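Presented below is the structure to which this report refers.
Excluded from the complex is one protein chain; the other protein chains are retained at their positions.
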Amino acid sequence: MELPFVCPLDWRYGSEEMRRLFTLDAMVRRLVEVEKAIYLGLVEAGIAPRSCLEVVEKCFSVDPREVYELEKRIGHDVASLTYILGERCGECGNYVHLGATSYDVVDTAWALAIRDALAIIKERLRRVVKLLEDAARRYIDLVMVGRTHGQHALPITLGFKFANYVYELSRSYERLCCAEERVAKGKVSGAVGTMAGWMGRGLAVEAAVSRALGLPMHEISTQVAPRDGFAELVAALAILGSSLDRLALEVRELSRPEIHEVVEVHGGVGSSTMPHKMNPVIAERVSGLAKVLRGLVITALENVPLMHERDLTNSSSERILIPHALLVADQMLIDCERMLRSLRIDEDAIDRNLKLSRGWNMVECIMVKLVEKGVPRHEAHRHLAKLARELSGERSALEALSSDPLVSQKLSPEEIRWCLEPRNYLGNYRELVERALSYAERALSRC
Amino acid sequence: MELPFVCPLDWRYGSEEMRRLFTLDAMVRRLVEVEKAIYLGLVEAGIAPRSCLEVVEKCFSVDPREVYELEKRIGHDVASLTYILGERCGECGNYVHLGATSYDVVDTAWALAIRDALAIIKERLRRVVKLLEDAARRYIDLVMVGRTHGQHALPITLGFKFANYVYELSRSYERLCCAEERVAKGKVSGAVGTMAGWMGRGLAVEAAVSRALGLPMHEISTQVAPRDGFAELVAALAILGSSLDRLALEVRELSRPEIHEVVEVHGGVGSSTMPHKMNPVIAERVSGLAKVLRGLVITALENVPLMHERDLTNSSSERILIPHALLVADQMLIDCERMLRSLRIDEDAIDRNLKLSRGWNMVECIMVKLVEKGVPRHEAHRHLAKLARELSGERSALEALSSDPLVSQKLSPEEIRWCLEPRNYLGNYRELVERALSYAERALSRC
Amino acid sequence: MELPFVCPLDWRYGSEEMRRLFTLDAMVRRLVEVEKAIYLGLVEAGIAPRSCLEVVEKCFSVDPREVYELEKRIGHDVASLTYILGERCGECGNYVHLGATSYDVVDTAWALAIRDALAIIKERLRRVVKLLEDAARRYIDLVMVGRTHGQHALPITLGFKFANYVYELSRSYERLCCAEERVAKGKVSGAVGTMAGWMGRGLAVEAAVSRALGLPMHEISTQVAPRDGFAELVAALAILGSSLDRLALEVRELSRPEIHEVVEVHGGVGSSTMPHKMNPVIAERVSGLAKVLRGLVITALENVPLMHERDLTNSSSERILIPHALLVADQMLIDCERMLRSLRIDEDAIDRNLKLSRGWNMVECIMVKLVEKGVPRHEAHRHLAKLARELSGERSALEALSSDPLVSQKLSPEEIRWCLEPRNYLGNYRELVERALSYAERALSRC
Partner (left out) sequence: MELPFVCPLDWRYGSEEMRRLFTLDAMVRRLVEVEKAIYLGLVEAGIAPRSCLEVVEKCFSVDPREVYELEKRIGHDVASLTYILGERCGECGNYVHLGATSYDVVDTAWALAIRDALAIIKERLRRVVKLLEDAARRYIDLVMVGRTHGQHALPITLGFKFANYVYELSRSYERLCCAEERVAKGKVSGAVGTMAGWMGRGLAVEAAVSRALGLPMHEISTQVAPRDGFAELVAALAILGSSLDRLALEVRELSRPEIHEVVEVHGGVGSSTMPHKMNPVIAERVSGLAKVLRGLVITALENVPLMHERDLTNSSSERILIPHALLVADQMLIDCERMLRSLRIDEDAIDRNLKLSRGWNMVECIMVKLVEKGVPRHEAHRHLAKLARELSGERSALEALSSDPLVSQKLSPEEIRWCLEPRNYLGNYRELVERALSYAERALSRC
């Protein structure tokens, strides 16, 4: 571990695997890879001599340090790289970067990096969805109280709750596929996008680069690839991050000691001064990092309206934006996986809480039954709301309903009791869970 | 025109057509439409009597004023509506909203509104793209200087410039299709998403609603539809808005008197005190409104992490967010169409500016030629950069290059002159424009 | 109530008082007021005849409808207004708007509107702080559990909790004062800020306007007042909104049935289908609207970098931004006041929850005592953390600690028992509450 770091993404957040895509070394290596593909394109197009291919294979190797040292002097990273490569390759060096512009290299390298980073992100997301699917199946029948406004609503099952996340995160997976289609595209078209430097043979150069890197190419471009794709990517990551934030918030809330239904359990020091505490710190980190992702969307959006055939204002901001967005999302997925693995389900607490409202949260069922018996819905609603307001503090729903003239006249004690049993009032939860799971299956095989 | 308005979207920005989707009247009408579809669902599922269908057809009519008056008393808009409908429909009123939750109605109504609004947005976007295509074709061979960093770069053609916008906006069109798939979906599943109130017949209710409204349904939900879809929609609109902002910025910059290549021309007062001015006010409004759209993305993203089976914090913010995002985008597209129609192309200015750099912007071509003659690319670059630095202030490129020992030794006067003619150095612009146009054709037929 | 509205700020959110500042009528009235002040300035500076003052007093009245009708034809609102006023005032009309630019009028009118709006906001904020102060005093000794990470931490008192909000919101008050200083400033300097149209007598015109409106003026300007002030205002409102969001979140969480310590209680329908529910809907609305405010900050920030002596892109966005930010903040403060008035404190629940951890949350006190007895802090921490991990599930802290060899050797049973009594471990809460209250007193008298 190195200590000159100022950014937690250098070491604290994000996987090594993801980080390796964005170190200075990796950035330079990728630029070299693209320069090499362009060189190959020049050869294929008959601009550079075929004999140079072999030479280039050897001389295209550079210590990133050299590049950055030279950049310090001349103020331009890609130009530095091409000088170094050019000088190193003898006569074949003459053709290095010929007809290309820096952003042919930079944008195509970003596309490669994003493609590889998305492979990691998608794999992790699949794992998270898989864990949620397992949980959805495992707890499909574990009845718990549903909560809206933080208040007790009708019952659901824990599996049903998880299945909702399966669905939502599958949608995020689709969205990443959509974004990838538009952003993981190379751009090899010269200084203003016309391919002028290749004297009419630009399409051949481009086709060779595309084949060499296995990367589709933008149909047209200015000096740079259109920035809407980057904005879409970051927005997709921020939406994913916000859905993970929802999952994390779920855990944080359910982990409260007064609720304690689904608890994040792990080792580690809880508090530097309160030794007893078991804080849901993984979930909290997810929620914390989601805020970073949301902010980055603004930066990405502002990069879309560049001037004319481009201005440079996307450059500095993207050097920060792209690695940060992907590393933060990476950490959040890692954390969600750990969090899901660490969850402990407290069935007693779930059961206790389910009974906390003493049946009052089941009153919708009574209302439905009353309507079946001919009571207008809005009257039933008003009547039961009044009852709840007046009596829910003192009596259980069963007591109150049983002694209510209207209700007891329309419904038998068995009907009332049936209604107040949560297990009877779960609707089509099983089919819905199934629908969510099969949607996920389709979604996750989409790209 | 009414004057109590405080919001410019009430009258100043957005089309009447779009506004009509979001007036209070329209909002209530749509809620009624959904209540009616749910009622139909209850009938289809055998919960409400089929005979009521006819009754409901008549009694389901409500003056929005009533709803809002009642809401003032009881503090809940959908509950007010259901009371009114319930009371109005006699015995059939008993089944109004039965088993449903407010957000079955609200979210399904949002889905309808968004579907209709997107139809408008997409139609307008198609028109804008069409105008850009026409311009791309018309000016495909009109040579102009390309600009990067605001500085003169290699030549392009005006048609090539427009084609880049065709491509970029087609991508936005695709993105709207993607978003629509995930957001224009109904949600009819009761208070916590289990469909409990329909006693096992929820899927039948839902299917009938889906058929009646012609709207696909979410696979699973909590009390509300997942909010990631709304975030995706607003992000897609903000990206579209940012691309339109780029187009508007292009016009604003090219309209400057010193440049004056593509000028927004229209009647109207230019300035309240400087009578001579012809300001690109439409383009400026587009850029101004883009800032509003970008901000709204944050609100939309923050609505994703709701608590448990939902909290209410999305409600107030979406009442603002959804109509504002769509009306602002609507106005921006209207403005872009007007702007494109108002553009005047000043070919003299284009030609004058193309010559402004006295050939120095064509030097890349010389570099390529030198490489062809065996000069290493990086040496050629360094040499020409030095030449440009030293002589571009005083002499034309032709003079400087012709009298430069290295260049004149390697290249004949004809070669030099050939290179300095912009028309010779446009690369594959025609094929690229074609690619952009055919991409657009595919994209615009996607949804 | 009118129904063509599309924006909830027209009727649903924001007070009538605030809304009256931003209706179309009010906007025009304010423009007229500024035109009149400028006219007075022209008279004072000897540019317009003094005799016209009386005339203008009468003829400067206009039906906003006229202005907007004319604007539809000529596309410029201030120009329309000046034409109408000019034509209406006979010979004196000659001097209307003379030498001024539209934004002399618009920006000065914004300054007046903001000043008046801030007076409302500050008054409401004072009332909210006052309510919190009362609550801080009233419940200064009501012991409750403190919560960090949602988990039980050391005890606090409810008054101490409220006092934290007193402090935080007082800081927001100061921030509004800071912002007001820089944003509630007029701008009367002509088309590019030089006051050229007043032929050297600009400072006299400006001074008269300043006196007439009771508004300080910017020291220098371009065509418009610097936009950093607007950004500061919106940021200050968004920070205030985020602190109110924190307060609302506090209430929403403490209102949960499992916690139920501080409950938002009010009439109104809880749910359209679950009649028993008592949702903290006011608090939820506060949290919802906070998201809108946060998004608006982006729009305000993007308005700062206008081109040269200004471009128009701030105009459309500010027509939305300024009224929306102030009306949303207005509603949030109204809601917070209502919410605070509606709170019911459930002392039983507070007491029950305080005991929920069976003393384990008091263990820090034991640690401190052990250190007093010579145990190294980190050893004590480690020991107690282990104890907590192993035993807190089964036994109370008292049992566990009493039978722990290390603890019972160092501490007497009385010491252990003393430590586990929350009331003994509240530190300097009373002095801290006092400090917060007196800070608030100073802050609230700051402007």
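All chains are identified by letter, namely A, B and C, in their written order; residue positions are counted from 1 within each chain.
Keep in mind that, in the parts below, a residue touches a chain if its C-beta (ideal position, glycine included) is under 8 Å from a C-beta of that chain, and two chains touch if they have at least 3 such contacts.
Owing to the predicted nature of the structure, the values given are computational and were not obtained by experimental measurement.
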Contacting the left-out chain in the complete assembly, out of C:302, C:318 or C:404: C:302
Given A:323, A:376 or A:427, the one touching the chain that is not displayed: A:323
Identified contact with the non-displayed chain, of B:277, B:341, B:423 or B:446: B:277
From C:196, C:345 or C:398, residue that would touch the chain that is not displayed: C:196
Chain C residues touching the omitted chain (full complex): 79, 82-83, 86-87, 91, 93-99, 146-150, 153-156, 160-161, 163-164, 167-168, 171-172, 174-175, 178, 182, 189-200, 202-203, 218-223, 226, 228-229, 231-232, 235-236, 238-239, 242-243, 245-246, 248-250, 253, 287, 290, 294, 297-298, 301-302, 304-312, 364-365, 368, 371, 374-379, 381, 425-429, 431-433, 435-436, 439
Touch residues of chain A, complete complex, unshown partner: 1-10, 12-14, 19, 22-25, 64-65, 68, 74-76, 78-79, 82, 97, 99-102, 190-191, 197, 252, 267-269, 271-274, 279, 281, 284-285, 287-289, 291-292, 294-299, 302-303, 311-317, 319-321, 323-324, 327-328
Sites on chain B contacted by the missing partner chain, in the whole complex: 148-154, 252-253, 255-259, 269-281, 284, 298, 302, 353, 356-357, 360-361, 363-364, 367, 381-382, 384-385, 387-388, 392, 397
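Quick note on the criterion: only the chains that are shown with their structure count from here on.
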Interface residue identity across copies chain A, chain B - same or different by half: same
Furthest chain, CA centroid comparison against chain B: C
Size of the rotation, in steps of 5 degrees, that lays the CA trace of chain B over chain C: 180
Sites on chain A at which at least two other chains make contact: 148-150, 153-154, 253, 298, 302, 364, 381
